[in-house]
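The complex appears here without one of its protein chains, the remainder shown in place.
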Amino acid sequence: MSDLILAGGTVLTPKGLEETDVRIRDGLIAEIGPGLEGDETIDCGGAWVGPGLVDLHVHFREPGQEWKEDIESGSRTAAVGGFTAVFAMPNTDPATDSGHVARYVSARGTEVGLVEVLPVGAITRGRAGKELAHLDELWAAGVRVFSDDGDVVADAGLLRQAMDYLAARGGVISQHAVDVGLSSGGYMHEGSVSSLLGMSGIASAADDVILARDIRLVEMTGARYHVQHLSTATGVDLIAGAKAKGLPVTAEVTPHHLAFDHTAAQTTDPAYKMMPPLRSEDDRAALRYGLEIGTIDIVGTDHAPHAAHEKEVPWEHAPNGVLGLEWAAAVVNTFTDLDQSAFYDRLSVAPARIGQLDGQGMLLAEGGRANLTVFDPSIEWTPSTTVSKSQNSPYFGLPLQGKVVATIYQGTVTARDGIAVS
Amino acid sequence: MNHFLTIEGLPADDLNGLLDDADEFVEVLHRPIPKVPALRGKTVATMFFEPSTRTKMSFEKAAKALSADTMSFSPGTSSLSKGESLKDTVLTIKAMGTDAMVVRHKATGAPWRIAEWIEQPVLNAGDGAHQHPTQALLDSLTIRQHFGTLEGLKIGIIGDIRHSRVARSDIQAFSTLGAEVTMVAPRTLLPVDAAVFDATASEDLDEVLEDFDVVYVLRVQAERGGASVFPSLSEYTDRYGITKERFARLKPEAVVLHPGPMNRGVEIEGAVADDPRALILDQVFNGVAVRMAVLFRLLGGESNE
Partner (left out) sequence: MACVMDTGDMDRAIRRIAHEILEKNRGSDDLVLLGIQTRGVPLAQRLALALEGIEGSAVAAGSLDIGLYRDDLDQRPKMELGATSVPVPIGGKTVVLVDDVLYTGRTIRAALDALADIGRPSRVQLAVLVDRGHRELPIRPDYIGKNVPTSRSERVSVRLVERDGEDGVVIESREAT
């Protein structure tokens, strides 16, 4: 029987942080304690050892757009980034609006075996915003998070129906909160940079008005509500207010909204184009602070691959979205002051809890499932490549602090030092 | 200077240097044979992904007056309509052999993308509502010819500044050259964040009109869907049109510029456009000279080898 030892790291356990060793056997955490020996040892000296990272927001493009990414390449990218579970958004072709597409996505994830792939179900049929998707069928296929991501559920009446339908079971509505009227025709944050460039902007209010509306619907329906990729300071305040009222509301921020503000868009390089757009320096500061104090619950990458030829176009013609999985952990460590516990909370424990995912996001204890990520916060590096099928990274050339050293999924090493193990 | 993409950040010395050269090309254009051999053997490609007959003709005239050959690309009849990407189009035309590309594109930053793909100089002939740097040069030259300098002049730019690349380039050029610029428009046509420009903003033309030495009238871009940014053309004309009455209230030495094409009776009354103090045709003539200056600066000399 093969034993894997994680030696000498700072281990995040229910009792707190311990500098110790971890024995992994049969997909489980077999033993935690000093001086362990086994068949294979990973030196974790100086590194953090915690639960495998969980991403509540990725786009793996399969089925339908496999030239950008597929479940295999996406899984590989996730493993390199330290993730052991990802929630794949339903804006595929066909959309994940029925049980069979959902079952396909999770089965394909299991087949690849590098990371647990959880399908997010569409709220509306074909994500068209007109009528409810097959919510029961999706639920039966294991879907717990529902979203029309890529598009907002604009019709408040329809959203209310979905909330009412899912509230009792505890399904999560994950909203891409952008008002259509305020954002249509806009290509970047409305502010000084858009004014200088003469580009039509998307006011921060485009996000805020939907969030405020939805919070009111949560108050009415009691449904669990998660707001994706929060990008505005006002949004952080709205979430804080909703939480103060005790509403079942959670929030997410992307790595790129922590790393950049709209001045990065001034080059009109489509590597910085996404929805919601990079916003002002004040927004960015509020997002960082919100994540640090826990108003924002999680980091979700919104990993959105697009082929090179799709991004090698002028800004307005480029699709929205950037890669994120490989650098999320390092970006969070570089641009926020999260300590080890908070780091794993925002990147693993909280997203697993919101996604109602068993066996992931658990503090390390003997007998627990061996989904682990080793992160060394002291490594300084500058990304220049990716294992994704696509190349649309805004982080190439950006110095980062901290790196995923090893990813262990179901007791097996899936990535070491930036290289996926197949 | 490897490309000519934007006025933003160009120091006054550089602007004046180009205008000085343009003065010499004005002289060339007044010769019996208005053509010099400076760029013999060079090829300039004019690539107007957004149609613009006058700017394209002006660049072609400038290239030809420098003895460069020209080739032109127009999207209507091209492979773009067959789905070819911008990058492939650019690389295809580069492979034919061109020494410079003059690019007009409705997407912001398109000339910058192209400058990443080819090593030849790229001239921005207008991108989105962002920059139109040769327009700013020709406007500056026209004003400098008339007043001798822009230093201390009060220039009002009136109209759809929010969606105007001419306005952006002009404001930056005029203010760099020492003029005091006022943007005049209803709030829906001013930049959302007007503070990024070295200019003041006013929504009331009649309050500021009499200060101006230069009134720069922007075209009402009806194709932008005027209805959503102001109530009607006639209401726009009432508040912001340069009518005979408003023209009469200007300082006696003040001049009027317009980048063309004009909507007579909307942003400018016909009689004003035809007044000797409207320098609109001078602007057109100077356009050729400044484009010669820019082409010569980019292509005439060893650093482009």
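Chains here go by letter, A and B, matching the order in which they are written, and residues are numbered from 1 within each.
Definition applied: a contact is a pair of C-beta atoms (placed from the backbone, for glycine too) under 8 Å apart; a residue touches a chain by one contact, two chains touch by 3 or more.
Just so it is clear, the model here is predicted, and its values are computed rather than measured.
Asks: Please identify which of the visible chains the hidden chain touches across the whole complex.
Replies: When the full complex is considered, the omitted chain touches B.
Asks: Give the residue, chosen from B:E8, B:E24 or B:D88, that touches the chain omitted from the document.
Replies: B:E24
Asks: Which parts of chain B face the unshown chain closely enough to count as touching?
Replies: Per the touch rule, chain B residues meeting the hidden chain are 17, 20-21, 23-25, 27-28, 31-38, 66, 296-297, 300-305.
Going forward, only the chains that are shown with their structure count from here on.
Asks: Any idea how many Å lie between the Cα centroids of chain A and chain B?
Replies: 45
Asks: Which of the residues in chain B come into contact with chain A in the complex?
Replies: Its residues touching chain A are 8, 85-87, 105, 107-110, 112-113, 117, 127-131, 162-165, 168, 191-197.
Asks: Which positions of chain A touch chain B when the two form their complex?
Replies: Residues in contact with chain B: 187, 190-192, 194-199, 201, 267-269, 309, 312-317.
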